[in-house]
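Provided herewith is a single structure, encoded as structure tokens, for subsequent inquiry.
One protein chain omitted, others in place.
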Amino acid sequence: MSAAAAFIVWLGAALLVLSEGRRALALGMALITVGFAVLALAGVGALAASAILVGGGFAAGRRFRSGPDAWGVMPSGSTARVVLAAAVGLPALWISTSVMTGPGAPLRFAALSVLGLMTARVLTPSEPPAVLTALAALALSVAAAAGVAGTSPGPAVYVLAAIAAVGISLIPVRELDGA
Amino acid sequence: MTQILSALATHSVALVLYPGLLTIAIFGGAAEVAWTRVAKGQWVLPSTVKELRSPVVATVALFAMLAAVQVAAPFNPVPSEERNVIVAAMVLAFTVWVELALTVDLVPAPGLLLVIQFCWLLAVLGPAVQPESLRPQVLGNVLVSALLPVKVASGFLYLLCLPALLGLWPLTPPGERRARPRFDAVRALCWFPYCGLFATLFFTPSADDVPGLLRFFGITLAVAVLGIAAGAVMLRRGVEPARGLYRRAVAPYALLLLALVLVTSFLMK
Amino acid sequence: MPSLALLAPVALPLVAGGLTAALGLAGLKPGRAIVGAGAWVALLVLLLLWLPIRSTVELTLGPLGFGANLDLRLDGVAFAFGLVILVPSAILLTLQPRTWQEGTLAALGVAAAVLAVEGSGVLLTALAGGTAATLAVIHLDIEDIRAPRPPWGALLAAWLALSWAGGILQVVGGTAVYGAVPVSALTVPVFALLAGAALMASGLFPWRGWPAQLWSRPSLRAAGMAVATLYPLGFYLLVRAYEMGDGQYPQPVIGILLACLGVLVSLGVAVRAQAAVTRREYLGEVIPGLGGFALMAIAIGTPVGLVAGLVVLATIGVLAACLPLLPDRAGPPTLLTIAAAAGVPPGLAFGALVVALAATFEAGDFMGLIGVAGAAVWILFMVAAARAIGLPAGRGHPAIETFPRVAMALAAVLLIAGAALPVVVTTFAIPAQTDVMPRFAGLGGGLTSVSTIQTDLPALALFTPLLLLGLIAYGITGVFGTQRAARREPVAAAGEQKPAAPRSAPPRPPVFTIPGLDAPKHWLDAVRRAAVPEQYRSIVNPRALEKAAAGGRPLLWLATLVALAYAVNR
Partner (left out) sequence: MEPELAVGLPAVGSVCAAFLRARPRAALLAAGVFGLLGVAAVILTSPGATSDQLGLGLSLSPESRALLIASGAAMALTVVLAPLAVERATLLTWGLAGLAGMAAIAAAGSLELVILVVLVLAVLQAAAGSSRSLATRLRGPVLAAALLSLAAVCARAEGPQYLQRFAAVALVAGLSAALGTLPYMHDFDPDERTSTSPIPWIAFIGPVLALAVLARARELIPSEGGVLGAMMIGLGLLNMVWGCVASWRTENGAAAWHYSFIADWGLVLCGLGLAIADGQSAAILLLYGIVLSRLPLYLWSRQSLREKRPNDRPINLLAAAMLAGAAPFAGFAARVLLLRGATQLYWPLALAIGLALLLWLPPSLRLGRSLGLPRGRQAWGVGIALAINVVIGLYPQPFLALAGL
């Protein structure tokens, strides 16, 4: 179950990296949210999972309602992004399973994947909707990463991450990009 | 207070009378007259008092007095421990350049003269390095065999430099336009300090008695005569040989002396 | 007097500066009276604090927070250097006109310099000295930003180096308080740092340092203050180093090297001075020249040398007040000043230099050779002085800031003070010497003569009659009367057969020239002119480098991350 959730998280992150349209971005965000919620439920508890679901869901919903009305998955010139999605996913998998030991490998994989891919998304030239979606996902992954520790971080971090994700997605995308 | 007044009186006497101004004037006057007789072939005396009433003469007289009281002349009222070869050397060095303050034209070949003065300074102060003393009579009294080479070499260098420092060499200042020989009061004031210092530094001190007095003045006079003779020879041979002597012989010789001082100090350490 | 009064010599100029600033900001013209009074009262307090008891007074005010304590100490050294700083400062602040900004900065600089010498530890001295340097530089820049001033970087480096030395002393020895530093903590490297700081702080180099360059400024208000407050501080460090080393430097060879450097400094000065084109250029070299001799004397490492060095510094202090007040035209003030500075007998400089040279011979171990060299340099210095009398005046500074009579009086004091050398030595230098060299016996001689190991210099008995004789002699030759009438150099005007030097004297050739002396300047110019050849400019392109670093390129960031990770796991 956790492994599947982790895979879903990576899939969502990959979709965020590969897409430009609002539908795909929202779907990617939703996948990440669901994946992290499942992992949080297993690791921390229902409150944390709920917070993730609410925050991520709100962010996905906001994204679905604004931006160009298209899927925009893998537009032309996306080869590098495909490579990036794989290039981040595979080392993340290796590190979380082979280098790092102990239980919680799916969570580690999910957190590392989203951290890597969302950072890459922001660092490469992107449109504001994609950037803000990536940031919301990043906020969730930061909270999820706190669960890597042996001891539970408590639900507060997840709640704050959810608030951050909501806040980030509330930023209007118009007028954001510079001249 | 009495001691201070007594010291003031003693030093005043030394400065004014013996071995100060009066001695300087008598000895220097005689030596200068003799030199002009040898060099110019005529007796020249100060023609007017105005010739002597010059700030340069006054300044040199002051310096000469200060230098003269440093020599180990018998019956010198200045106590032996209060005499200092540096005072003598520096004050005598000052006398050479007083005229430069007036105009550079009155100093013949100032660069070369400066080199000669450095050589002379080495001859005066070089022998003081190893004994670590600056009392002139102590330096004169040094008879340690290891130090004798330095002392002898220094004495020789002193004598070599003397004609140039006293202006007995044939180099004349570029501004010198006088046809008539004149009595050089500045030089006259320097004869005794230079010659007396030589007698002090390179001969054992004379006793405070009449034979001692005669011995000291005998040596001093001999140095003056030697200087006059050397000056006369230089005059006869002309400007270029004199210049060559100082450039090519005296300066390298001074360097040798410096090396000798170093080696001696090192060996005696 | 309560020990809290130790703050007064620092606080009074500070208050005076603050008051001047307040009045200035209020639109009033505070003039020179306040800052002048502040400096004079500070000087008075210093005298009142020291002279009645003549023993160390301390004031502890607690830590400042960076390792230094605000602990003040007035001992012989602090008193001597306090005088060297305050006397010229007070004279200059009182006489020379300044704007309120300049007055404020000058007064603050005086306070900082006095704090530097009253501070009981290295770090407080570094802070205060650094402050004095900062203020001096700003003062100079305010007066004329285009005129030469000390390189700020060198001064900053000096005081930072001293701070570092203080830090090392605290780390190694547990304290940087002068009187408490363990002897073993003052190692050769630490001393080298300290000495380097001292040399940079006072510009003691064989080449033309800032103390000489300052005199070529169009105005000498700030220059005088900078020399008065900054120049003695480097020497102060070298003197205090004896205290930290229990009366000696860590290795005798260090003293020898520093003494040699002192002679080299004076030699460099003398060589430049004898080739000076104008009298102003020569006068600029006077203080650095004497500074070289002071360095030589202090570094010898004997009580006699130290005492002589301190007296030379006292001479420098008076000259620092005298030179800025000196008019550019020739005349008795100029003549007397040049004579006093060149060490003409029976002046204070003459006596001090004789004692200094005597100290080299008496120190043994080849030091006598340094003495021979020093004597030779003195002769050269004196030749330069004689030549300078007939030089053209050079660039003039405003007459309003010159005070010929005061300058002449100060020079006359220096010439007369030779007879009072034993008094100066006893009251000014020996207390400092006994403070930093407690294991050595002080100099004898009392108030009439200066006793070194082998000889006595009967300054009072010998120089007083000489002075009187000089007065009589010059009176007979009519120098005084002629000077008053002709207003030109006395030697030139007193009836010599040769024509006197005209008012605007023709240029005089240097006594000698040293080939290759300009080579370093040419090399520096060549280095300054050096540029990357056109064909290689695309390789070395600073702008492109800046763009790459500031561009925020993700690939570069990733590469640096990988590099860091590799570096720590290597």
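Labels for the chains are A, B and C, by order of writing; each one numbers its residues from 1.
Assume contacts are C-beta pairs under 8 Å (C-beta built on N, C-alpha and C of every residue); 3 or more make two chains touch, one makes a residue touch a chain.
Being a predicted model, the structure only gives us computed values, none of them experimental.
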Neighbouring displayed chains - absent chain, whole complex: A, C
Sole residue of C:T134, C:T229 or C:T360 that reaches the chain not shown, by the stated touch rule: C:T134
Among C:A16, C:L123 or C:V511, residue touching the chain not depicted: C:L123
Which residue of C:V183, C:V277, C:V532 or C:L556 touches the chain not shown here: C:L556
Hidden-chain contact residue, picked from the options C:A33, C:V171, C:V277 or C:A544: C:V171
Hidden partner chain, residues of chain C it touches: 62-68, 101, 105, 112, 123, 126-131, 133-134, 137-138, 141-142, 145, 152-153, 156-157, 159-161, 163-164, 166-168, 170-171, 542, 546, 549-552, 554, 556-557, 560-561, 564-565, 567-569
Residues from chain A at the interface with the omitted partner, ascending: 99-102, 108, 111-112, 115-116, 118-119, 122-126, 128, 131-132, 135, 138-139, 141-143, 145-146, 148-150, 153-157, 160-161, 164, 167-168, 171-172, 175-179
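Please note the rule applied: only the chains that are shown with their structure count from here on.
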Most extensive contact between chains (C-beta pair count): B-C
Farthest chain (mean CA position) relative to chain C: A
Whole-Å gap between the CA centroids of chain A and chain C: 70
Where chain A and chain B are represented by their mean Cα positions, the distance between them in whole Å: 101
Where chain C touches two or more other chains at once, by residue number: none
Contact footprint of chain C on chain B as seen in their complex: 3-4, 7-8, 10-12, 15-16, 50, 53-59, 61-63, 65-66, 69, 78-79, 81-84, 86-87, 89-91, 93-94, 97-98, 100-106, 110-111, 114, 117-118, 121-122, 125-126, 128-130, 132-135, 138, 175, 178, 261-262, 265, 269
Touch list for chain C against partner chain B, complex: 343-346, 350, 353-354, 357-358, 361-366, 368-369, 371-372, 375-376, 378-380, 382-383, 385-387, 389-390, 448-449, 454-458, 460-462, 464-466, 469-470, 473-474, 476-479, 489-492, 494-498, 501, 508-509, 511-512
